[in-house]
Structure formats: C-alpha cells, structure tokens
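Missing here: one protein chain of the complex. Every other protein chain is in place.
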Amino acid sequence: MPPIPLPTAVPLTYYLILSAILFALGVAGFLFRKSLITVFMSIELMLNAVNLTFVTFSYQHKQVDGHLFTFFVMVVAAAEAAVGLAIILTVFKNRGTLAVDEIDSLKL
Amino acid sequence: MPEGYLPIFVFMVVALLFPVVAIVAAKLVRPSSPFATKLEAYECGIKAASSSRGRYTVRFYIVAILFVIFDVETIFLYPWAVRYQSLGWFGVAEVTVFLVILVVGYVWAYKKGALQWV
Partner (left out) sequence: MLDTIFFYVFALLTIGGAIATITRRSAMHSALSLIVSLLGVAGLYLLQKAEFLFAVQIVLYIGGIMVLFLFVIMLVNLDQAAKERQFNRQWLLGLVASVLVGAQMVWMLNSAGVLSLPAAVPAPAATGPGNIEALADLLFREYLLPFEVASLLLLVAIVGSVMMAKKTS
C-alpha cells in the first residue's frame, strides 16, 4: 500500500528559526558562563543547531548529503569531546579551578 | 513521518506512565512514619564512609574515552554492513584500511597500559 503523500504542516522555516534560536542560546552560554565545562556544553549546543540546519536542507532537497555532513560533524564532536575534556581535566589539575576568568596566564 | 512510529510512541507512553502510576499509587496507599533510624545501614551493614557524590579516579575516564572512540568506529561499520552485498570487495578493502588505522591506536593504548586496571 503506497502511503498517502501528505504535505507536512510544518514549514521548513520553523526548523530554521528553531535552529537559529538554538545557536543563539549556544553563543549566549559560551559567552557568559563561567565554568569551563558549561562553556564546552554550549559548544555542543551550537554544533547541534548547525546539524539541524543541515538535516533540514537535506530534507528539502531530498538528498542525503546533508545527513552525511551531520554524521561527520558528530564524529568530529566525539573526538573533540574526548580531547577537550582531557584538556579540561589537566587544567583543573594544574590550576585547581575551572573558572574562565581565572585561567588567564596568556593575558598581558 | 511519525505514522510508522506509532507503536514505538505507544510503547514510550506506557513506559513513562508505568513508574509514575506505580509510585503515585504506592504513595497514596502506604502509611508514612519517617524516622532517622530507618535510614541507617541494616543490621551488620557497614556505615557509609563518605558522600557518594565524591570524586572518582581518572581511570574511569580513560575507559570512557576509549569507549566513545570505538563506539564511533562501530557506527561507521553499520552502513557498510547494510550495503555489504553491493559494495563487494571494494567495501571490504576500504573498511580494512579504516580498521587497521584504528587497531594501531588500540595496540598503542594497550601497550601504554591504558586498559590496565591497576
């Protein structure tokens, strides 16, 4: 039985606006949280917003290239999380704090 | 489309409702008389040494890292398994190269003692 071709009631625009909001929330978290771990989590939020845009456009164009890009973004995110969190652990061991304000050795 | 996922959705709703109903019903039925002695270790059980929210050793973290990396590897193998027939020997060669590079990392981690639980 062929499925009935219902047009989706949700326009593409909604997905894009949702992804823009998600990205802006990620930027906000990145810029004003103090704990390094929460800053890192905000980066994950931004990555997800971009992934959502990729999938949305992929759906619109009826191609799976966007899915593949999203997949690679996830792979890179996994590698990034492994190394990044190890760096965070080292920073915590050396400085005893994860506050971004206080990790300022490079500042003149 | 969510139509095909309706059974999963029903399953999810049931799975969510079950604990909620069970906990609420138990709360309504059981008598409540809290006092401190009830919370202690039973009979000859050992008293808790410290808070369970304390810090863990970093060894757990190394295992978690290796888990994530090889998780990614497994996910890469999944599409290959789906398309195994049509990709043929070309696919086998590709995946072999992919796996060899990762096995190098595995052997390195093994030699380095990252998998040892001292």
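Each chain gets a letter, A and B, in the order it is written, and its residues are counted from 1.
The criterion applied here is as follows: a residue touches a chain if its C-beta (ideal position, glycine included) is under 8 Å from a C-beta of that chain, and two chains touch if they have at least 3 such contacts.
Please read these numbers as outputs of a predicted model, since none were measured by experiment.
Colleague: Touching the missing chain, which residues of chain A?
Modeller: Touching the chain left out of view, chain A contributes residues 2-3, 5-18, 20-35, 37-38, 40-42, 44-45, 48, 51-52, 55-56, 58-60, 62, 64-65, 67-68, 70-72, 74-79, 81-83, 85-90, 92-93, 97-101.
Colleague: So that we can see where the missing chain sits, which residues of chain B does it touch?
Modeller: Contacting residues on chain B, toward the hidden partner: 1-3, 5, 53, 55-62, 64-69, 71-73, 75-76, 78-80, 82-83, 86-87, 90-91, 94, 97-99, 101-102, 104-106, 108-109, 112, 114.
As a working rule, only the chains that are shown with their structure count from here on.
Colleague: Please output the residues of chain A touching chain B within their complex, sorted ascending.
Modeller: Where chain A meets chain B, its residues are 3, 6, 75, 78-79, 81-82, 85-86, 89.
Colleague: Please name which positions on chain B make contact with chain A in the complex.
Modeller: Listed in rising order, the residues of chain B that touch chain A are 1, 3, 58, 61, 65, 68-69, 71-72, 76.
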